[in-house]
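Subset of chains shown; positions unchanged.
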């Protein structure tokens, strides 16, 4: 496995063995309750992810992009956010949307194919998933510029992958963020792969170093260490809110699953790679720490498993019973204001479908 | 829109400037964002003086990154702002095409109506000013073909003054094409009207019959409107009705069809290349809707299907009065 993208100085507060270590710059102090909360969210997100994968196999979802292995990066960073901060996730950030309070079924609705969205971005202060790689980085910068204009105490956080760092939009977002000193955090999950392309196909050096070339700080964090991720993200968000501008965080992690349920990673990566990363599992690591420290006991872990079972049930039943949108829903919300062309097309679809109805009315 | 000669004559550039000023005054959430729009006042001076009067946070000079400009405008819209972005020239909107087509046009729908995208994208367009490559294009069909966008283009100072404000006030994204070679044309502009009150002004999404006639209908827009009006005046014996489409998306087929039912003939005129342009859509719909009323086939007078030529050739590329009248003659003789 190539580790060239890993920097010796990646921030770590919890070793793969679950040992708490210190870092000269970053630290975090959480209550036991908060620590258990992190575990709970990671475990439930993993359960949601597994359930969604299963549902896709059963034909109930069109596709699923798993976040397996990235729970610490997602849950840790989302826990660092305040309620007035705003997240801009991609299609893989189920851990982020979950922590932002988006109901499980709303997370799945897009992949069920009943909507291209799924939740109210304003209610959750979490944008809908962006699928076109890199687009959302600019949205986050614009949103952050708006925060500045409003004089508000908030920040935006843009999520993207290692592959996305090659896109023009992501690099333009670095330009605009610095020029306008926007309160934005760029959170890059370097999960080592962009579908079949290894990280080296997108950057020759560690990703976090990109930031310095644009004049703002970049930091690499062990993306499988939820404490370190949360500490680093908190600091970056605080910097942003404090008027010190953008930060790039590279969370060094691994995509444990296929790119999506349509993908076959055996074609392009070695099984041994997965084995190495299994030893760094973000949830196991926290579990060991919580158990060793006596912060959580078997009873707690069992209760989370039970909660996971309930969640899985809710998802299984809920996905199957999501209402099918009627044909004419495709004309909804294309525009806010009256649009004769679409009104005509909508009417023609309704008429056309009505023409199939049995004339006797049965 | 009544034109009382009492109102001062101003150029279209000035009318747009006034319209932008009114929009900035009306709503503190309205922002202008674009390259060189601040101190310079834009390369066409359409934003002249606005930064001075509204400040650097309302009239914002942008880095040289069109995708960045539109992409951040989306974020500003999500935060409740109403960004008016300027693309410096028609040929420079393409780096932003992805953000426009995949995001601006689709976010309202994706959000199931919860997020609005009240973004206005101003684009000076068209040729006739002797410019170098990429400065004379007419890319409106790309945007009219894109569901989720609206497309407007004014043809005279009064329309510019009114419709730029209507575009900005619209909660839908509007691509606003400004016919750059008409920037310096003057016309009287009534600034006492409220452009947002449809009792005082026309619906921006309707075509305007600028001149009535009984033999042939000419449908045109933007820079070609003046040319077609001149053609109608020059055409002695043929009575020409001139329609300014104004809204290129949605197109107002009712007004065109109503006219064609009367005249029986339609010539569509635009500068843009012909294939799959606005003229194709107008011709397709009117040929279908007015099948039994048409006395001659719908004819198009357009730019050719070539990259916009170097400036010494543009007079041959651009439809002019003679080419318009030539088509009118052919349609009459059919």
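Per-chain numbering from 1; labels A and B assigned in written order.
As a working rule, a contact is a pair of C-beta atoms (placed from the backbone, for glycine too) under 8 Å apart; a residue touches a chain by one contact, two chains touch by 3 or more.
Note that the structure is predicted; figures quoted are calculated from it, not measured.
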Whole assembly, copy number of each distinct chain: A x2, B x2
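Keep this in mind: only the chains that are shown with their structure count from here on.
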Where the centres are mean C-alpha positions, what is the separation of chain A from chain B, in Å? 40
Partner chain A, residues of chain B touching it in the complex: 31, 57, 63, 65, 67-68, 70-81, 95, 98-99, 102-103, 106-116, 147-148, 150, 170-172, 205, 250-252, 254
Within their complex, state which residues of chain A touch chain B. 86, 115-117, 120-122, 127-128, 130, 132, 135, 137-147, 149-150, 156, 168-169, 172-173, 175-176, 179, 332-337, 339-342
